[in-house]
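Got a structure here, written out as structure tokens. Questions coming.
Every protein chain except one is present and positioned as in the full complex.
To keep things simple, chains are lettered A and B as they appear, and every chain counts its residues starting from 1.
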Amino acid sequence: MSVTLAYLADYLDAELHGPADREVAGLGTLASAGGDRLSFLANPRYRGQLETTGAGAVLLRADQVEHCPTAALVVDDPYMAYARVSHVFDTAPAPDAGVHPAALVAPSAKVPASASIGPNVVIEADVVLGEGVVVGANTVIGARTELGDGCHIWPNVTIYHGVTIGPRTIIHAHCVVGADGFGFAPGPGGWTKIAQVGGVRIGADVEIGAGTTIDRGAIDDTVIGNGVILDNQIQVAHNVVIGDFTAIAGKVGIAGSSRIGSQCMIGGAVGISGHLEICDRVQVLGMSLVSRSITEPGTYGSALPVDKQDRYRRNVARFRHLDELHRRVRKLERGAGD
Amino acid sequence: MSVTLAYLADYLDAELHGPADREVAGLGTLASAGGDRLSFLANPRYRGQLETTGAGAVLLRADQVEHCPTAALVVDDPYMAYARVSHVFDTAPAPDAGVHPAALVAPSAKVPASASIGPNVVIEADVVLGEGVVVGANTVIGARTELGDGCHIWPNVTIYHGVTIGPRTIIHAHCVVGADGFGFAPGPGGWTKIAQVGGVRIGADVEIGAGTTIDRGAIDDTVIGNGVILDNQIQVAHNVVIGDFTAIAGKVGIAGSSRIGSQCMIGGAVGISGHLEICDRVQVLGMSLVSRSITEPGTYGSALPVDKQDRYRRNVARFRHLDELHRRVRKLERGAGD
Partner (left out) sequence: MSVTLAYLADYLDAELHGPADREVAGLGTLASAGGDRLSFLANPRYRGQLETTGAGAVLLRADQVEHCPTAALVVDDPYMAYARVSHVFDTAPAPDAGVHPAALVAPSAKVPASASIGPNVVIEADVVLGEGVVVGANTVIGARTELGDGCHIWPNVTIYHGVTIGPRTIIHAHCVVGADGFGFAPGPGGWTKIAQVGGVRIGADVEIGAGTTIDRGAIDDTVIGNGVILDNQIQVAHNVVIGDFTAIAGKVGIAGSSRIGSQCMIGGAVGISGHLEICDRVQVLGMSLVSRSITEPGTYGSALPVDKQDRYRRNVARFRHLDELHRRVRKLERGAGD
């Protein structure tokens, strides 16, 4: 698939510096793109790469045009322009509408003709799918679950019963939505399971990465807001609430009943303890532990970065005696004050 | 589905303060329950919510009856009573017995008439299922695996060959039981794979959360005791042994051949190194690293909690010089002692 620069200039409302009929057939990085590729310069740090790029055209800001050795498409926000235009060159197969003969759809389920249901998909009783929903092969959707218009569920996903998902939400392979939360009462004879009778409510325009698990609520629902983006292998425990437009990187774990505000950015592998609140616009750096509520917007961190093994081991050994060290310093100070 | 308070009082052996014929149709939290809901007060911290609750009835201890504005069901342990009664209101569909026509069951497999085998389930040769076993859609059970009576396997689970699972164990979607452990011999030409010829033995009344993986043993078996509860996305490496009634929160990783005692509680995202032993009744706080054996019951932790970015960065930079700081303090002490 090829498009002309004239088409792209029109699509992006960009100012074209270069031949309107030049065609590009895909995206490329500044460093590796050939003459049939479109590239972009978003971070001025890469301007050196712009000057030597072999790309057929580059998305960039007006102040970089003079450094561009090839056709330029001038926009205010090259990264956003790249995001928008990337879909023109997407290589993902577009599934046809219709129910595959090897899919199993309960008679009581509502599946519009515009939906695409892949082979070996299982859709249980009273499921309701919106217009244009795509359900990938071997995915299972439990009873009474509802998906809004335009949702795209990739293969091998499991959505349990009683889950509600807003329009245009994308769920990648091997996600599990609505499995039981981790609720048990301790007793002398061991753990007694607590039936998890809440559901999961997911908003519109959410994206959920591969292998992420979102548990159903114990009594009330687990809630993911609109426009939330979740990376791979995130664990969202029962009754967690995540506010609109919050972005969470891979491998984050959020324990039960914690509430995360909107427009937060949670780094990779962060752990968030249960029953706490994080206010809006909080950023947490990767691998940090949030064990108390955060009430002030800003950036927070806790993880130690690597050091060479010998120094690491010496410092760790000293950490065990840090409190003692404080006391020794205080004693010295008292002595010095005498 | 509605039940009367009289029914619940009888079911729980509770003392009823209120109208025996009042009906409740589900569970609710003290803060949000309406008049047709049953709630509970387990933690006295929420007594304020009890005083204003709209619930139709509340499970509570005798000493809280006077604060209860609605019907009360008096029990010794309200949390355990809630756990027991939660199953009355469970909304999970109850699958019918029988083998779905789209399931594939090997002729040599033993599947009793009371079992429920979902669509697209694959049951390989010589598998033995107990009475009343439920196997959800698209699950695969490998050759010679045995499941005890009343096990519930949710959809899209993969159990490899030669796994033994005790009665009433629940395995949630996307668990993998019995994949190869991570065993390789280093050589000049790279890594040589070691066939993992051990199996996995899982006890009775175990629950395993979504996306958890339990590897088969290298030679001997990987072993999960009775009554163990495992949350989501836990990794249990080959030849790990977990004692009875131990509870492990989400995202914990346990490296090969480590042995965890019984009645332990391991917090979320804890890492446990290989070839070590943790004795009974150990609690480990979330995100800690256990890199040595623990021989004494008690609570252990290691993770640093978040701080604001600027202070975090300053302290982290100092951590690199902690050993040096100790030496400087010692020098000062020697000077002071002169």
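In this text, a contact is a pair of C-beta atoms (placed from the backbone, for glycine too) under 8 Å apart; a residue touches a chain by one contact, two chains touch by 3 or more.
Note that the structure is predicted; figures quoted are calculated from it, not measured.
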Next on the checklist: I'm checking contacts with the chain that's been left out. Which of A:15, A:51 or A:77 qualifies?
Outcome noted: A:77
Checklist entry - Of the listed residues A:29, A:108 or A:293, which contacts the missing chain in the full complex? => result A:29
Checklist entry - Among B:42, B:65 or B:325, which one is in touch with the chain left out? => result B:325
Checklist outcome for this item: Contacts from chain A to the absent chain lie at residues 26-29, 32, 77, 79-80, 82-84, 86-87, 89-93, 102, 118-120, 136-138, 154-156, 170, 172-174, 205, 207, 209-211, 226-227, 229, 231-233, 244-245, 247, 249-251, 268-269, 286-287, 303-309, 312-313, 316, 319-323, 325-326, 329, 332-333, 336
Checklist entry - Where does chain B touch the missing chain, residue by residue? => result 104, 120, 122, 124-125, 138, 140, 142-143, 156, 158, 160-162, 174, 176, 179-180, 182-185, 187, 190-197, 211, 213, 215, 219-220, 233, 235, 237, 251, 253, 255, 269, 271, 273, 284-285, 288-292, 294, 298-305, 307, 311, 314-315, 317-319, 321-322, 325, 328-329, 332, 335-336
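Here is the rule we use: only the chains that are shown with their structure count from here on.
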Checklist entry - In whole angstrom, what separates the CA-based centres of chain A and chain B? => result 25
